[in-house]
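Here's the structure, in structure tokens; my notes come after.
Here the complex is missing one protein chain, while the rest keep their positions.
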Amino acid sequence: MPCFTFYIFNRKGACQYYHEWQRLKPVRSGAGSQEEDFKLMFGLFWSMRALSSALDPKNPAKQQMGAPQRIGDGCSFNSFRTSAYKLHFLESPSGLKFVLTTDPSVGSLAEALQYIYASLFVELVAKNPLYTPGEPFLFEPFSAALNKYMRTLGLLS
Amino acid sequence: METINAEIFTLTYGSMVRQLIADYEDVEEVNKQLDKMGYSIGQRLIDEFLAKSKTQRCADFRDAAEKIAKVGFRMFLNVTAAVTGWNAEGTECSLILEDNPLADFVELPEQLAGLKYSNLLCGVIRGALEMVNMEVECTFVRDVLQGDDANEMRLKLLSSSTETYPFKDE
Partner (left out) sequence: MFQSKYGSTGIVDKPFRPGKQEVALSAFAYLFSELVQYCQSRVSNISELERKLDEVGHGVGLRLLEVLAYRERGQRRETRLLDMLKFVHSTLWRYLFGRQARDLEQSNTAEDEYMISDTGGVPREMGHLNPAAFVAGIVRGTLDGAGFPARVTAHYVPVPGQPRPKTVILMKFQNYQAIMQRDKQQ
């Protein structure tokens, strides 16, 4: 049950962290650029969120599609599954977006993403003096802890 | 949460303020720098606050002010603040800090009468709230170190923005 890729986006749509464990054709050597990949990914979960909240059958105040929203407004989605992969998604109330793609057979990783946010990101990134909020970062302790955690979850051998 | 002796924190803050005064030689500049440093701390600290307090969302300013006073100050500085003085529109309030751990051991000499010693706190609040899309103004209006009877920060909501799609549609 492997994991494939992992992204952290800031509120403004910029990718702050990207890691690929497995990607048959790395973006760089395929068509398009890294930036394009990030932009597509951002567009994907942005639209997913907007659509799922516009179609929310439990919400009496029907949302116009594309109406301005605050973070946490409406419902959000936790994951979606395709025949090839599953995408797990977590948005923090501060607007950070965590995306993890795995094998489609993997169960819910909502708690795992919350752990990555609350324990790994907060402790090893937010508290790192060299981190500038909102900017891309590459800190060895975070990457190492992420890899270790992925192994603990059985997503990485 | 893991804790540390408050005095080390207080003395480090004090030593830092002294360094700023030596570097800038201008009280107004020091105030500005303290606010700026606080702002940057706020932007980092917000995620720990949200994660540890298990806050799901913060859209309401009134709620946010209460959370800062009751949960935020307790979590990081082990004190609480009182929220008072709401205006009619619910866009302005005051945080009264009875116990200010930054200012223990501190007495300001006359030459530094304009120093907002604890201005860092204002910056922290401003930076943290900006990360949840609330733009605020935060200033010390009363300071025990300046001879006032209480520590009071005035908090004013300027705007509360919504999320916008950052890319142009092609």
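Labels for the chains are A and B, by order of writing; each one numbers its residues from 1.
We take it that a contact is a pair of C-beta atoms (placed from the backbone, for glycine too) under 8 Å apart; a residue touches a chain by one contact, two chains touch by 3 or more.
Source: prediction; values computed, not measured.
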Visible contact partners (per top-of-document touch definition) of the missing chain: A, B
Hidden partner interface residues of chain A, rising order: 127-131
Sites on chain B contacted by the missing partner chain, in the whole complex: 1-9, 11-16, 18-20, 23, 33, 37, 40-41, 44-45, 48, 75-78, 101, 104-107, 109-111, 113, 147
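Just so it is clear, only the chains that are shown with their structure count from here on.
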Chain A-chain B separation of Cα centroids, rounded to whole Å: 30
Touching residues (chain side chain A, partner chain B) in the complex: 11-14, 39, 42-43, 46, 68-73, 92-96, 114, 117-119, 121-122, 126-127, 131, 133-134
Chain B to chain A touching residues, read off their complex: 40, 43-48, 50-52, 55-59, 131-133, 160, 162-167
